[in-house]
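Every protein chain except one is present and positioned as in the full complex.
And then chain A:
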Amino acid sequence: MKRVRLGTGAGYSGDRIEPAVELAEAGDIRYLVFECLAERTIALAQLAKRRDPSAGFDPLLVDRMAAVLPACRRNGISIITNMGAANPHAAGAAVAAVARFLGLGPMRIAVVTGDDVTGVIRARRDLVLEETGAPVSGLSDSLVSANAYLGADPIVRALKAGADVVITGRVADPSLFLAPLIHEFGWAADDWSLIGKGTLVGHLMECAGQVSGGYFADPGYKDVPNLARLGFPIAEVGADGAATITKVAGSGGLISAATCREQLLYEVHDPARYLTPDVTADFSGVTITELGHDRVRVAGAQGDAWPDSLKVSLGYSDGYIGEGQISYAGPGALARARLARDIVAERLRIIGLPLREVRLDLIGVDAIHGPELSATAPEPYEVRLRVAGRTHTLKEAERIGNEVEGLYTNGPAGGGGATKTAKEVIAVQSTLIPRDLVTPQVHLMEVTP
């Protein structure tokens, strides 16, 4: 029976590059997929593109392609990636330039567009934010970007057209992996059961090392070998949609039933209704079986009709965040850090800073889970005060860090290592739009030798 082997080359924008090279060279794979777009990435990329029309794609695109393209071309591996971010056309041109520079042509690059729906969002008055129910039109001037999650279809079309590299903007993460399966096996787009199974494969693979032992180790409870050389996952998929998750022999990490279960539920809400543009997937009946060392079989996902709407991520300017930190150590560290916290709280009142929101945390004590869960913990040797506040202007945000830094000469004894930052916030919320308002397009570019 025909089986298709896919590898994940990246699970986020800043991910390690060597595991992708390892997969291209020794993974015996047909497709290498890079998932590099977090919720906010595309909004930040949109801002970069406004400043420079040739920017706005993943900052590591060129490095990644230069590293993997030679082995991919040699071994007949097609690349699929959403590293196009806010500017897939410029990303395509950048990949073409890399290919020409390395003498890797002829090659066909496909650029997928149509996810940018800013015009649609601005024209509609009836849309509401999923998170709050407030009208989207309320964001008006602060709106930076609006990108619909595309599904597998335009990538399938690109592969049918013979693309060696497919570059997209916003596409649902699992769809990047589902597309080559649809293409290879000729699955019908409305064979919901198979589409559900392919979506499970994509979901398990989309965070790269997170299924192969990354983000899993807990010494003494869950030990994972050689995380410094973590191998990224390979899915070996059959025409029936069942898959084996594995990795390159000798690479670091671990693929077990437990690593697959953790990733199966990662970022999932109702496991029986996992919504993507391609399907309403049902992971509730999935079976996970260890076949051998670093080989796990996953089967039994199901699916139902795709949702009528597509999710749209809206990036918008949301004011500024200012932050300051300072450390205290040794005997009495906690008491001095608490005094420092009280002083800054009072200072923020005295100077009358118009704060929309503020928090004053003690790192090492209560910064992560608050005062209740940490109440019975022993006193730490060192504590770091962290003050973060939301303001309307950059100038106001800067004053927060200044008040923390001012503890050097105005605060408790022995404060050290003060740092301060102030930044603009591009926040993201989402809305739903009818799918017929989104028209994905595929553009082909030829790289000649």
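Keep in mind that, in the parts below, contacts are C-beta pairs under 8 Å (C-beta built on N, C-alpha and C of every residue); 3 or more make two chains touch, one makes a residue touch a chain; residues count from 1.
The rule is short, and it goes like this: contacts and distances are computed from a predicted model.
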Missing subunit (named according to UniProt) among the choices "AtuA-like ferredoxin-fold domain-containing protein", "FtsK/SpoIIIE family protein", "ABC transporter permease" or "Succinate dehydrogenase/fumarate reductase iron-sulfur subunit": "AtuA-like ferredoxin-fold domain-containing protein"
Hidden partner chain, touching residue among A:140, A:226, A:284 or A:441: A:284
Candidate in contact with the missing chain, chosen from A:62, A:258, A:432 or A:445: A:258
Given A:337, A:388, A:422 or A:442, the one touching the chain that is not displayed: A:388
Selected residue (touches chain absent from view) among A:143, A:166, A:367 or A:407: A:367
Touch list for chain A against the chain that is not drawn: 39-40, 43, 130-131, 215-216, 218, 221-222, 258, 261-272, 284-288, 318, 321, 357-359, 361, 363, 367-370, 372-373, 386, 388-390, 425-430
